[in-house]
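Every protein chain but one is kept in place in this view of the complex.
Right after this comes subunit A.
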């Protein structure tokens, strides 16, 4: 069963950490990544660039219009995600619970990924 773990945090919060806290944070992420890689659970992971680099597409006057990303400082943004393939929702939640951003005021969302298998009902 695949789950996507979405990482939400406050933009720039890493800059405010002490060097030691930063080392800890990256160390913990590295540890989790190593574990889920070795267990054959990691499908894909990406970190996203700063929200100020965003392009937003909206419909305007019947056409898609592009604007540059939010200049107002967002309180929270989608910082990255990882997709894992594991045996249970509990395991996916366990991985999310250990993600260090949570300790620094961020949050994780665990969402099941839709699949194409189906049984006739």
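The definition used in the following text is that a residue touches a chain if its C-beta (ideal position, glycine included) is under 8 Å from a C-beta of that chain, and two chains touch if they have at least 3 such contacts; residues count from 1.
Going forward, contacts and distances are computed from a predicted model.
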Given the options "Alpha/beta fold hydrolase", "2-aminoethylphosphonate ABC transporter permease subunit", "Threonylcarbamoyladenosine tRNA methylthiotransferase MtaB" or "Stress response protein SCP2", which would UniProt use as the protein name of the unshown chain?
"Alpha/beta fold hydrolase"
Just to verify: which one of A:5, A:29, A:42 or A:79 makes contact with the chain not shown?
A:42
Suppose we count only contacts with the excluded chain; which residues of subunit A make the list?
1-2, 37-44, 85-87, 112-121
